[in-house]
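All protein chains of the complex are present and in place, except for one that has been dropped.
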Amino acid sequence: MKKVYGSAAEALDGLLRDDMLIAAGGFGLCGIPELLIDAIVESGVKDLTIASNNCGVDGFGLGKLLDTKQIKKMMSSYVGENAEFMRQYLSGELELEFNPQGTLAERMRAGGCGIPGFYTKTGVGTQIAEGKEVKQFGGEDYILEEGIFAELSIVKAWKADTSGNCVFRKTARNFNPPAAMCGKICVMEVEEIVEPGELDPDHIHLPGIFVHRIIKGEHEKRIEKVTTRSREDA
Amino acid sequence: MKKVYGSAAEALDGLLRDDMLIAAGGFGLCGIPELLIDAIVESGVKDLTIASNNCGVDGFGLGKLLDTKQIKKMMSSYVGENAEFMRQYLSGELELEFNPQGTLAERMRAGGCGIPGFYTKTGVGTQIAEGKEVKQFGGEDYILEEGIFAELSIVKAWKADTSGNCVFRKTARNFNPPAAMCGKICVMEVEEIVEPGELDPDHIHLPGIFVHRIIKGEHEKRIEKVTTRSREDA
Amino acid sequence: MPWDRNQMAARAAEELEDGMYVNLGIGIPTLVANYVGDKEITLQSENGMLGMGPFPYEGEEDPDLINAGKQTITELPKTAYFDSAMSFGMIRGGKIAAAILGAMEVAENGDLANWMIPGKLVKGMGGAMDLVAGVGRVIVVMDHTNKHGDSKLLKACTLPLTGTGVVDRIITNFGVLDVVEGGLKIVELAEGVTEDELRAATEATIVN
Partner (left out) sequence: MPWDRNQMAARAAEELEDGMYVNLGIGIPTLVANYVGDKEITLQSENGMLGMGPFPYEGEEDPDLINAGKQTITELPKTAYFDSAMSFGMIRGGKIAAAILGAMEVAENGDLANWMIPGKLVKGMGGAMDLVAGVGRVIVVMDHTNKHGDSKLLKACTLPLTGTGVVDRIITNFGVLDVVEGGLKIVELAEGVTEDELRAATEATIVN
């Protein structure tokens, strides 16, 4: 079973349809599936619901899919870096389901792990709790949050072997493993593909069973906020 | 904050009391906290409830605590390798709460992650579901399982750095990370202690925040079932 | 003549397809690995491993490397290790295509019992309840009758259940049966076993 595909478009072939739910990895612009996003823009598929912590920035990352109006609804925790996002939301063109960041990550993991619902204290007594079941454990209130079961996951790792085992680099890991896990099909883009045996089996962050198709390509890896200290501070 | 202690007894000082709940790592005899178990035997603490997939074998691992009758109750998925366990259970001396293996692992992780309850399809319609809340998601039945919040975790890793970051080796990882996470205090025994920086930050299996006290020692690492093939088969 | 253990395992191996991730239970299911031939099958061991290799050569056993049956094993180039929560995440999450398991009893509605005999044998369900609830396809491999000659394919299980309505296919020494609407359907007879013999050895309803 060959998992390696030649391009993002090939890897997405047959997987896209209007009105589908896609889970995307990345935090801000860090560890985002740049190549797969571009291919989804190209495909023209529309009315997408996307579960992703952020929605890129204007003109980059998932922001490109806002510009082309291919997104119907976002499930996110933070949209503060994106003027077009806020415009579409405030004008009613875009639906937005706010999820606390940890709840979003856990909902993705839960979906991937066959857990349809779990209780959390996060958001109790806030807007987030509206319409959600409340249950007491040990005398305290918790709300029920549901697992996310996506049709497709688009994610980015540092390296994968041809059997799909993946490793991530530093904080580019972030939402990628839970997003990968919750998709019926997971397409992974990486910077390097290696042969089985080249990754230490004790160092795999995401076992190959969660990864169905793999592509390799060049990543821009844009930095959102370059912040430095001067050498004199040292 | 020094996390490294001189011995298992020192590391457990002040943490043990009768009638407490302890979560233990290991699968069968693989990756079990041998040194900490011995120290608990020595301590004489009794009426323990222990959440652990197995209970060692007769005279080794947690089996030692059965021999001394320090255990009141086990929360386990499999007890088949242990004659004394079965004897105490069938005679009513020992309580046994059967947990499906995946449910036990997830209950530990949930406790460690502040999740007091989650739904699973595992065990629906079986003895395991008795007395548990049933809820439908997508027209299917799931049962509510509760997070395990242990007072103490006793676990075993391969290496730890002095800040508590741990790595495990091969299948000795098993229940150790979830067991470590669900304890209010986690005591970790390892084969090697290294300085911060000696473990690659991308390779840490269990971040140091979950680990409060660390000891190093010699491990017998007994093999339960030596199974080999002859070289002629190759 | 009914199939022997190895023939049952060989027949079970035919259920597996290229690219599948599979979990094999203890006993006859473990033998299935010997018959997968050229198919690229990845074996999961629920104690925390994907890509399980064969038993080690004598003297090369590693106490940190065992399977779910606590036997010493080896790794392969594609192996990945993970913790028990992750392992059952992939099982419960439906990522494993098939589990091949032994059983004490199977009922015609797909109910499965394989973890305890009240008052007699208390071993525990281990990972079996999670597996039957989570994997894509549950294939039971077992003798058709118990040591008293009684059918293990029943109208209803008498022992505590491992799962309800979970079994898809049963491979016994007498042949292969599927769980279908209304009962079990004969898919294949072992060489030398007649349909009448199989029917006579089966308590469960057999449908055509």
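For reference, chains read A, B and C in written order, and residue numbers begin at 1 within each chain.
Simple rule for what comes next: a contact is a pair of C-beta atoms (placed from the backbone, for glycine too) under 8 Å apart; a residue touches a chain by one contact, two chains touch by 3 or more.
Everything numeric here is computed off the predicted structure, so don't read it as measured data.
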{"item": "Omitted chain's touching partners, listed by label", "value": "A, B"}
{"item": "Options A:17, A:69 or A:169, residue touching the unrepresented chain", "value": "A:169"}
{"item": "Contacts of chain B with the absent chain, listed as residue ranges", "value": "1, 109, 111-115, 161, 163, 165, 181, 195-197, 201-202, 204, 207-210"}
{"item": "Touch list for chain A against the chain that is not drawn", "value": "27-31, 53, 76-81, 86, 89-90, 96, 98, 100-106, 108-109, 120-128, 158, 168-178, 205, 221-231, 234"}
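FYI, only the chains that are shown with their structure count from here on.
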{"item": "Leading chain pair when contacts are tallied as C-beta pairs", "value": "B-C"}
{"item": "Furthest chain, CA centroid comparison against chain B", "value": "A"}
{"item": "Whole-Å separation of chain centres (CA-atom averages), chain B against chain C", "value": "27"}
{"item": "Distance between the centres, which are taken as Cα means, of chain B and chain A, whole angstrom", "value": "32"}
{"item": "Interface hub residues of chain B, defined as touching at least two other chains", "value": "106, 120-121, 168-170"}
{"item": "Residues of chain C touching at least two other chains", "value": "75, 81-82, 88-89, 91-92, 133-134"}
